[in-house]
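Excluded from the complex is one protein chain; the other protein chains are retained at their positions.
Chain lettering (A, B, C and D) follows the sequence in which the chains are written, and residue indices restart at 1 in each chain.
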Amino acid sequence: MNVSFILILLLFGTFATYLAGDKFAKTVALFFSLASVAGSIFILNQHNAGIDESFMINWISNPNIYIALKVDGLSLAMLLLTTVLTSLILFSSFGNNYNNSKSFYALVLFMSFAMVGTFLSADAFLYYIFWELALIPIYFIALIWGNGDADERKRAIVKFFIYTLAGSLFMLVAFIYLFQKAGSLLIGDLYAIRLTENEQFWIFAAFFLAYAIKIPIFPFHTWQANTYQMSPSVGTMLLSGIMLKMGLYSVIRWQLPIAPLAAKTYMDIFILLSVIGVVYGSIVALKQRNLKKLLAYSSLAHVGLIAAGAYSLSFDGLRGAVLQMIAHGFVVVGLFFAAEIIERRFQTQEISEMGGIRIQDNKFASMFMIVMLASVALPSTFNFIGEFTLLYSLYNVNIWFAVIAGTTIILGAVYMLKMFQHVMLGEQTDKVFKGITIQESVVFVIIIAVLLFFGLYPKPINDLITPALQDIVTKINKL
Amino acid sequence: MNTLIAISGLGILSLLAEIFNGRKAIVPITIIGLLAILGYNISPYNHLGTFYNNMMFVDKFSVAFTSLFIVVTIFLIALSHEFYKEQATKISDYVAIKVFLLAGAVAMVSFGNLSMFFLGIEVLSISLYVLAASNRLNLRSNEAGMKYFLMGSFASGIILFGICLLYGATGSFDLMNMYQITHSVNYPQWYYIGIIFLVIGMLFKIATVPFHFWAPDVYEGSPALTTATMSTLAKIVAMAALYKISILLIPTQTYSFQMIIVCVAIASMIVGNIMALRQNNVKRMFAFSGISHAGFMLMVLLILNNSAGVLLYYATAYAVAGIAFFAVVLYVTKGKDNETIDLFNGFGKTHPLLAAVLTASLLSMAGIPILSGFFAKFFLLNQVLLSGWTVLVIVAIISSIISVGYYFKIILAMYTKDSEKDLPNNIPFIYQVVAILALVINIGLGLYPSIVYNLLG
Amino acid sequence: MEKNLALVLLLAPLCGFLFNVFLGKKAGKGIVGIVGTLSILVSFVASMYFFSLIQSTGKPFQVDLFKWITLEKFNVNFSFLLDQLSVLWLMFVTGIGTLIHMYSISYMHDDENMHKFFAYLNLFVFFMITLVMGGNLLILFIGWEGVGLCSYLLIGFWYKNQDYNDAAKKAFIMNRVGDLGLLIGLFILGYLFNTLDYATLKTAILSNSDILSNPLVGIAALCLFIGATGKSAQIPLYTWLPDAMAGPTPVSALIHAATMVTAGIFMVTRMHFVFDLAPYVQDVIAVIGAATAILAASIGLVQNDIKKVLAYSTVSQLGLMFLALGFGAYEVAVFHVITHAFFKACLFLGSGSVIHGLHGEQDMRNMGGLRKAMPITFWTMMISTLAISGIFPLSGFWSKDEILMTAFHGNIVLWVVGSIASIMTAFYMFRLMYLTFFGEFRGTEEQKHHLHESPSLITIPLIILAILAAIGGLISLPGNSWLNHYLAPLLSKGEHAAHHLGTTEYVLMAVATVGALLGIGLAYSKYIKNGEVPPQDSEIKGIAKTLYNKYYVDEAYETLFVNPIYRLSHFFRNYFEVFFSEVVFAFGKIANAIAIQGKSIQNGNIGLYLFAFVLGVSSILIYLFLV
Amino acid sequence: MSLLTIFYILSAITIATAFLTIISKNPIHSAIYLVISFFSIAGHYLLFNAQFLALVHIIVYAGAIMVLFLFTIMLMNLNKEDEPHKKLATKLAAAVSFGLVCFVMLAVFIKAMPIIDTYKQTGQDFQSIKVLGKVLLNEYMVPFEFASVLLLVAMIGAVLLSKKEKSIQ
């Protein structure tokens, strides 16, 4: 068994879910997604035992394209993140009833399939295919099962789709160009080619466009808030929890090692943009009236920091980025799930229409608060480790980057606490908040457990990703 | 060579079937016949080489494209039976015309002599004029036929003029002779003028800017199945023929010639895609989309390696997507006065399967991976970039982005709007079969692109 | 064995927390209180053990658990350090913690969320222990933020009231401002020395003489100090502390008087080797300390809320401690921390007892004459008040005196400022006492009817703390200081270790005592002799009004920082976001506009089509053959 | 009268009548002019000694095609000058493009024209009926047959476009 098995499993699961019919779709989907978790863990064990589970066959002989799936610490970490989060997200949606749920869950699994593929691909062409494939299901999920005014939603979702697609097409051009230089699109061959500075600049710029939109980095973020708001929660979680990480992962895996010279030359600009995103996202989040939009802007701030760390090109920056990617994945899923729980009961996303929930359901309030605190990077949560490492790496570039990006610590607390205060605290309103179900709390418990465990003992993940990142750092510094 | 004869014979056979009251059997017989011809065409019995004093010149290129044309025609004829249900008395005519059209198409890619080429293009064009105007009680169809006819014969005149100049320069219509002359002896400059006229005529046939104006009007006015024929079969035939001409008859591509191609390609991609944005009629939208695809295919002329493979793949991908698209459109627009996008409202809920097929084919044309349209664009842009036309690639990318806008208009209509009227849910079996088959081919081509791509390598 | 005990010391409060969170509601209020208190008591006992251990061996004891954060150049471990300083701190944290837990059993008995209260308190103690015990700056940072969180939770304990929530939020956010400074300081130290462990850091700094010339060290020290100003409520980040009085009184006693707010002093003392390298930062600390002392004391003069007075008093006292730190007199600051913990905890608990007795009344204008109804409360508070005012021989006298002496030797201006602050302290503390316990009762009849002494669970801690407040000074008597001796191995700088008791010192003591008596006298003449009662809010005029409104600092912050940021947020949301969004849409709109224009060209006129055709042919021919 | 003179006269007639065909308001007149033009072209053919072609040309064009035109004109009763007044812009555009295209093409050819002093003269017969027949039915047999397909398509098409729909029974 090698890693392609997980992809096959998920693809098969997609069809099985669709065929299972509306009634059993979610169960089947969850089953397959759990199976993929099991598979990933198996692969993890194999990897730790020193067995390489990579997979490679020739797909198209001319042009020379392979189906190459690479298992190293980095991709494995992302694989685990994707499969675990997908399971969580699927499980979290059990409280909802979607019409035509067989299509819905099939799309979710398909998206998981595509994202796993993106993380595993070691051939740029394959990678690009998965990258684009991931866009299709989320488009439909957001479009069909989304909420809000239909016309506005359409506008937002189409913008999201075209915008992200536009960015990635330029990446495709860059890959084509690289293909002509290297004669193959295998990642190893791409790493090996030596490009002139000018070439690197354009390649880097093309990649940047794709990733900056996906991540998103200021000022390419305008699709984000509306899309998050309009999508159904499952879609929002998939988008913010995993899909954004595709962009960040790609920066580390593809952009930096392929064009290290450009990355170094223009490092300050990219870090600056990312850091501006951090501050800007935080400030805009202060005055949001819509809960999901607020969370979206907070996400903008957080991923800005991750991107800044990645662009710092240091080992610490990359490591921090990966750690924070995982941490942010869990946290943001938790936060959006909290928003979803409230929405299930109050049928609103407007913060002004909430309040007084803690009185009615203390358990939920506590869990929400823990996740929220993790999101503001309270020490002993996983996010702190990521944020600390990232800020430290930024400090090593320039103290002012660290200071400016560090304001997220303050501003994050401001908007999060403000939100929490108005959403959860205060006198009981006339709205009845039904206590959260066991199923809902299970999701939270898992998230909190992950966040706290790795917050105190991040060694397993660290050991997993370190060799792979070392490899990449060597590639970046090859010149 | 025998393929052409067989196809012509099949056309006559379908005419005869009407006489012998075998109306119901026409479509099946024709399809079986075409399948047999297809089998023969790709079998080793179909010898490569030149035939009848170089009138026919059969090589891998022509065999591959002939097969593609036959496949597309099979689909189109399969759709005919249902489409012409109301005018059953005329079905043999329609089928025969389509088969003859195929014969013309085959002549256009396997000609060894410009006379065959000219006759081929005329058979093709005249068939299309007839088909465009075939709904003779409908003024829109009349108008389409008239416009197509006027402009088409105008273009034919130009093509003829070009051929004449080629003849004047070389004294021969034979490709081999001309090839030898242009590669060895001095010859008058008329030759180039002739080539340009010929190319312009073909640019008209594939509908590139600024010779594209007919396409939207004609596509819109023609009966839907004719639109399907024009946009899928006719376009790729003309493109293949143009490719063959430019490979065999142009001794060296001068920079200025390449510039012309570049400009036309860019203009087509941009104009086609931008104009399609505001279209409300799916056929018209498809026409503009076709214009942009023509611009894409035109870039093949600038490619140095394996350009035939790229063209074949692109043409196949485009045709298959078009067939699937039209199979659905035929069903949706059946019995309607027009073909506005509103007709698709709520289609995703009422007909999930067909909606999925339509979505997939639109995605394919937009160039979304795993569907063949993506690979087509990838192969094409890869080669274009290799040939050094970076600007062209950038424009192609930008126009691809624009194209997503209108392809998704249909998808949006299908999935986000509610249908006002109930469509009859008795989807004709044959439409479903064609749509799904086309989609399967589409995906298959995406999974195993080398099958087609390396066929001519 | 020691390692396990250290873990017990650390984890006992955590266990208490977990128990109270998960089982507290079911277990009932009695069990909750007992478990909460016992878990702290266990820690206290363990601390005692370590205290005796270190006392005897003099060697610090380090526990390394596992690798926590991995960085390229160095790792940060989960390690704990038990040395003189941390054990000392642990002692009074857990000790006073135990007393306050005990007190809370009675005080919070009527609250429906008592189990949560105890859970939070336990959690606080856990984080405080983490802060103190941490073997490196990052572990300290866990505790540092953790106590901030608990403070947030406890200030906003009555979360139905949004004003309290605002106060809690404010506390958390202001602390975070400081935390950012601390983090940056950490980064600089990590960057310079590739470690965050105290021990390694110290050796690295002391062994590296080049480091003196590196300006980064000074910046690091400044950043650390910014962190301290947040936690220890110094200018400019002090405004949260008075607001923090929104929380239940035991919380104010434990967190906002005795323990958490001294974390800044702890940290500065811990990192003294860094501060010693940056004299100008020390000057800044001293000035800020003195300024805070006088500013807070002056505000405290006119406050009417009994807890607010104490809160400003705390800020003022903390300012004095920083004054000492600024002169490098760490052990003096520590001494004052300890004595202050005793008498301030006692005062807060006493005020809590008063408030308890008056069913929530906090305004001193509605009190008076409680001396008879609540004798134990009165006497314990009286002792503490005398202590804080610096009356011989109570603990406050010794510690404050040492600070002022240090200041006198360092900078005469700061000494004057500190002395004035002390006089003010004496004045407002006695103002508090007089208004609360003397004169006639000014509350409602119903309150008067219910006046009673608090139950023993409340009074016992009061008594213990009062005793400690009285005799606490013994640990560091001038000339023969046990404390200085105890801390000597850690601070390792001889100059402050022994004060020579000369004439100057005696004169200074006398001046301080006279000052304190002056303050007391003023208060006496104003509130007892003249029987004045502070005017109602609307009638406050002149300087008093400025003071009463805390120099309008909150308003200034609001105008300078909060509002601009919100306006910016508004601006970004309404303009920037729209702009960027529209830029993206603009591409689509341009394309659409072109398409609409294009549609009018495609007008159905075949003549036009042919015309375009011919033009196309002509231009191609011209380009190819005529140009 | 030299051949050149004849050529010029014939050319003048050809061009003039072609022009008149286009600008005549009455379709019948146009048709008549066109016939004259065709005849003059046949004259050119005769000048080349291509008798057979000239004959065929007259039969096909003047005989068949023009008769078809005339029939249609009669059928539609178009022998009136009922064409509405065209817009100036249309006229101008037509004139401009005519001038442009004429100028361009002539310029192109003048530029491209090689100087030919002696023309090829093999002396062999290449345009008698016999030779043409041989070429047509030997070398060009396939196109010849294929042309029949073309005509068949045109025939079916014409029928299809004019046939009245019968009921399915």
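Here, a contact is a pair of C-beta atoms (placed from the backbone, for glycine too) under 8 Å apart; a residue touches a chain by one contact, two chains touch by 3 or more.
FYI, contacts and distances are computed from a predicted model.
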Chain excluded from display, named as in UniProt, from "Sodium:proton antiporter", "NADH-quinone oxidoreductase subunit K", "SoxAX cytochrome complex subunit A" or "SoxXA-binding protein SoxK": "NADH-quinone oxidoreductase subunit K"
Residue numbers in subunit D that touch the chain omitted from display: 2-4, 7, 11, 14-15, 18-19, 21-23, 27, 30-31, 34, 37-38, 41, 44-45, 47-50, 53, 56-57, 60-61, 64-65, 68-69, 72-73, 75-76, 78, 83-84, 86, 90-91, 93-95, 97-98, 101-102, 105-106, 109, 113, 116, 118-124, 126-127, 131-132, 135-136, 139-140, 143, 147, 150-151, 153-155, 157-158, 161-162
Missing-partner contacts on subunit B, residue numbers: 115, 118-119, 122, 126, 129-130, 133, 136-137, 139-140, 142-147, 149-150, 153-154, 156-157, 160-161, 163-165, 167-168, 171-173, 190, 216-218, 220-221, 279, 284
For subunit C, the residues touching the chain missing from this view: 599, 602-607, 610-611, 614
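We take it that only the chains that are shown with their structure count from here on.
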Most central chain, Cα average position: A
Between the pairs C-D and B-D, the one where more C-beta pairs touch: B-D
Inter-chain centre distance, subunit B versus subunit D - centres from mean C-alpha coordinates, in Å: 30
Where subunit A and subunit C are represented by their mean Cα positions, the distance between them in whole Å: 37
Chain centre separation (subunit A, subunit D; CA means) in Å: 71
Per-residue overlap in subunit C, given as positions that touch at least 2 other chains: 588, 615, 617, 621, 625
Sequence positions of subunit D contacting 2 or more other chains: 108, 111-112
Residues of subunit A that touch subunit B when the two form their complex: 60-63, 100, 103, 125, 128-130, 132-133, 135-136, 140, 143-144, 150, 153-154, 158, 161-162, 165-166, 169-170, 172-173, 176-177, 179-180
List of subunit C residues in touch with subunit B within their complex: 588, 591-592, 594-596, 598-599, 602, 604, 606, 608-610, 612-613, 615-617, 620-621, 623-625
Residue ranges of subunit B touching subunit C (in the complex, touch as defined): 146-147, 150-151, 154-155, 158, 192-193, 196, 200, 204, 210-211, 213-214, 216-217, 256-257, 259-260, 271, 274-278, 402, 405
